[in-house]
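What follows is a structure written as structure tokens; I'll ask about it next.
Every protein chain except one is present and positioned as in the full complex.
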Amino acid sequence: MPSNPRGVFSLIIINKAGGLIYQREFQSGLRNLSTNDYLVLAGTFHGVHAITRSITPKIPIAQPAPSTTSTGTAAPAASGYSYPNPGVPVSGLDYLETDKFRLTCFQTLTGTKFLLFTDPLTGGVDAIIQRIYELYADYVMKNPFYQIEMPVRCEAFDRHLGAWLRGRT
Amino acid sequence: MAAPHRHATMQSMSNGGISSGSDRPQQHSQLSQQSPGLRVPSNRKTIYDRHLNRTRTAELSRASFAFLFGEMVTYAQRRVTGIQDLEKRLNEQGYPLGLRLLDLLFYRSTSTSSSALSSSSTSSSPPNRPLRIITLLHLIHGPLWRLLFGRAADALEHSVSPDTPNEYMITDNDPMVNTYVSAPRDMSMLNCAAYVAGIIEGVCDGCGFETKVSAHNQPTELWPSRTVFLVRFGDPVMEREKVLERAGVK
Partner (left out) sequence: MVVYSFYIFDRHAECIYKRRWLPRPTSIVGKSRSNTVTDAPPTGLGQTVRSTDDDSKLVFGTVFSLRNMVRKLGGEEDNFVSFTTSQYKLHYYETPTNTKFVMLTDLKSPSMRIALQQIYINLFVEYVVKNPLSPTEHPGGVGVNNELFEESLEQFVQTRVLS
């Protein structure tokens, strides 16, 4: 039996400014990067995430005029378009799939991003990331020695995260 | 415009209201117009009208406590010289709580036993203030811990060394105050349960036992934040203990 049945490769936490504040590998499966590479990756992802949000397709809302050119001439109107899923808030990249892994990005309402790298076949990723957020809220944010937006060095967080991912709790 | 407001504030303060100063006089004046002094809910019952025993089983938010305690630790950390200084400050924050808590603890233990008395007259006499060390330690290990944390402490031991007969150890496998605390590596000796040690010290002092209590990390694999509270009674206490033992006081 593998030591980590959930198939979670690693976790990265990016603060709201795009800085890497946590990186931990749980299971080998991805190539190891240097700390500097991880910092660059975090910054790059932060930017790409914002762009993926801005390239969301905009669907023109039907204008009263029947001519097709009205979509072009009526461009200044801010309400001239809607998004594909109007009821859902526009987000950046949520899931990324490759041949070897699956990246799930969860952005909290405060702008912190949790990046979870899993095996492509691992299920229930959303539940895993929710639990990680919960552990973060508990053992990082409630730790009196943690300085906000700074790298996470909380032994209790590491311990509970590791224990939970091993399937103990 | 300002003068009547200030006057109203003074009035509310003189009426015994809890006021944090006059930096927002307007708000105070509004309060005092509705109800001079305390804020009274619509049913005219303040928290002081409530029975002391009613909140005994009430649950409190663990998160609120964690954030409040976190701020206390942060506050205590300002301009400290070292870990010992920080622990001393946390201890000092806990001490007055222990002193005050003792009254509530006694009040509740007597009120429960009096109700027991009414049901069965054969019940033992209502509890007194503990006179002997063991009674006091049992009070801390059991009722005090239950009052604070909802469960008894995990172990109570007497020092085995003949040199230190005045030392007792109370063990908590997972102190609630430390649940979310991760001390930085350069402060690995720090145990924020020094606050609880302060509470214990306050309780002991309130009972007339001069004591020094300190919290120490004793992690095991199963209990990474296991904490031992070392209770050291002063020499006068030990002398009195001998006298009481000879007199057969329990």
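Note that the chains are named A and B in the order they appear, and that numbering of residues resets to 1 at the start of each chain.
The working rule: contacts are C-beta pairs under 8 Å (C-beta built on N, C-alpha and C of every residue); 3 or more make two chains touch, one makes a residue touch a chain.
Everything quoted here is computed from the prediction, not taken from an experiment.
**Student:** For the chain that does not appear here, which of the shown chains does it touch in the whole complex?
**Tutor:** For the complete complex, the undisplayed chain touches A.
**Student:** Using the document's contact rule, name the residues of subunit A that touch the chain not shown here.
**Tutor:** Contact residues on subunit A toward the absent chain are 30-31, 33, 37, 41, 44-45, 47-48, 51-57, 59-62, 66, 68-69, 71-73, 75, 83-85, 88-101, 117.
Convention: only the chains that are shown with their structure count from here on.
**Student:** Can you check how far apart subunit A and subunit B are, centre to centre, with Cα atoms defining each centre and the answer in Å?
**Tutor:** From the centre of subunit A to the centre of subunit B is 43 Å.
**Student:** Which residues of subunit B touch subunit A in their complex?
**Tutor:** Touch residues, subunit B against subunit A: 63, 66-67, 69-74, 77, 179-185, 187, 192, 224-225.
**Student:** Across the complex, what residues on subunit A touch subunit B?
**Tutor:** Touching subunit B: residues 138-139, 142-146, 153-157, 159 of subunit A.
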